[in-house]
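All protein chains of the complex are present and in place, except for one that has been dropped.
Labels run A, B and C following the written order; every chain starts at residue 1.
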Amino acid sequence: MSFTTTRKVRFEHCDPAGIVFYPRYFEMLNACIEDWFDERLGHSFGAIHVDGGFAVPTARCEVRFTAPSRIGDPLALSLRPIRLGRSSLDLEIDITSGEEARLHAAFTLVHVAQATGRPVGWPEPLRDAITRDIGPSAVATDPQGDASHGT
Amino acid sequence: MSFTTTRKVRFEHCDPAGIVFYPRYFEMLNACIEDWFDERLGHSFGAIHVDGGFAVPTARCEVRFTAPSRIGDPLALSLRPIRLGRSSLDLEIDITSGEEARLHAAFTLVHVAQATGRPVGWPEPLRDAITRDIGPSAVATDPQGDASHGT
Amino acid sequence: MSFTTTRKVRFEHCDPAGIVFYPRYFEMLNACIEDWFDERLGHSFGAIHVDGGFAVPTARCEVRFTAPSRIGDPLALSLRPIRLGRSSLDLEIDITSGEEARLHAAFTLVHVAQATGRPVGWPEPLRDAITRDIGPSAVATDPQGDASHGT
Partner (left out) sequence: MSFTTTRKVRFEHCDPAGIVFYPRYFEMLNACIEDWFDERLGHSFGAIHVDGGFAVPTARCEVRFTAPSRIGDPLALSLRPIRLGRSSLDLEIDITSGEEARLHAAFTLVHVAQATGRPVGWPEPLRDAITRDIGPSAVATDPQGDASHGT
């Protein structure tokens, strides 16, 4: 199920060409993922990182930028979880302003232990919450299914 | 020909898990590209953007993160231009710390006019400088060769 | 009259000590000032900077940090304009979380022409809007009154 947050392009996001400096988009994308964990899944980054000793680093991302964003533009970020592995998660985020697409992003996240940096299977409550949101058909049931990104 | 810059991981780059927060990597990657334009090609972002009225936005990037970086780690960023189109440029950057790979990034940049946001062919001196650095074999001589990313 | 915006402390704001890295506070403070111009005064930074050719740089700021903020903390930023000069503006912002003060900031902004970087008197509609919000008693009527920060 899609999860949407909104942002307004601010002065702080824009470069001397007057458009969003793309590293700022990654802060917006990360904030959207953080909000999805907190508000949709019920597991905040604070609980995962600070209390739990785990982390959810990005293993891979691919972004296509289709049109520039300017100061004052209202942006909508729509996140869709795509595929759940043992310790990985593929998700996609589209950023649009009104009818216009601004970027399409595909992420692979991995659930790791902070102490070792090694992948650790999603804990049951978090796995269940993601599964509910993603729909069961996209959950990898075959261990080989996870092999594509080694997690 | 490879172009290398170095960075030290600072406090400002790190998140509560004690590792580099990945949007900060994009600032480092962009700075490496900016230095390559300035120091290797002899065309600074200041001249291109502020004086020239052009811009070099990122049309696409794909990054694979292979190991985390921690505060104090020395990083080397090595940029290689890969393929020059009429108004586009593919390049790759590897970040390593000592012998360990930290990330591999592939970028497609596009040369655009700020006023219109439309792609504009690389100006001759910049095209020549990129060609010298990339080696002539990777320069697209066939217009169709540019079609893959529409620029 | 006080103007208040709210923020949640996110992962992106926090450092390896798990608390807000203070340069991130300055982004929040600037965003609060930007929202005040846009929503309270009716003059967006986009209109001022991009369309108007003016800018509102910070000439001075003083911040006292009274307690740390942690991931997930809800923050309230309350801005009060204090004193209006010919081309300057003093304002204060307090950041609190619940009952707890987190920081107190005092800013002096200056209205300048981008082309010259020189101070330029506030345009009438913006001066009127600030005056209404600040209350007329705090508006400098004596040119000498502006001398303290030379603007």
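Going forward, contacts are C-beta pairs under 8 Å (C-beta built on N, C-alpha and C of every residue); 3 or more make two chains touch, one makes a residue touch a chain.
Keep in mind it's a predicted model, so treat the numbers as computed, not measured.
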| item | value |
| --- | --- |
| For chain A, the residues touching the chain missing from this view | 11-12, 14-16, 18, 21, 23, 71 |
| For chain B, the residues touching the chain missing from this view | 10-12, 18, 27, 30-31, 34, 44-46, 49-50, 70-72 |
| Residue numbers in chain C that touch the chain omitted from display | 16-19, 21-24, 26-27, 30, 49-50, 55, 57-65, 67-68, 114, 117 |
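Going forward, only the chains that are shown with their structure count from here on.
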| item | value |
| --- | --- |
| Fraction-based call for chain C against chain A, same above half, different below | same |
| Cα-superposition angle relating the copies chain C and chain B, to nearest 5° | 180 |
| For chain A paired with chain B, centre-to-centre distance based on mean C-alpha positions, whole Å | 23 |
| Where chain B and chain C are represented by their mean Cα positions, the distance between them in whole Å | 35 |
| Sites on chain C at which at least two other chains make contact | 11-12, 18, 71 |
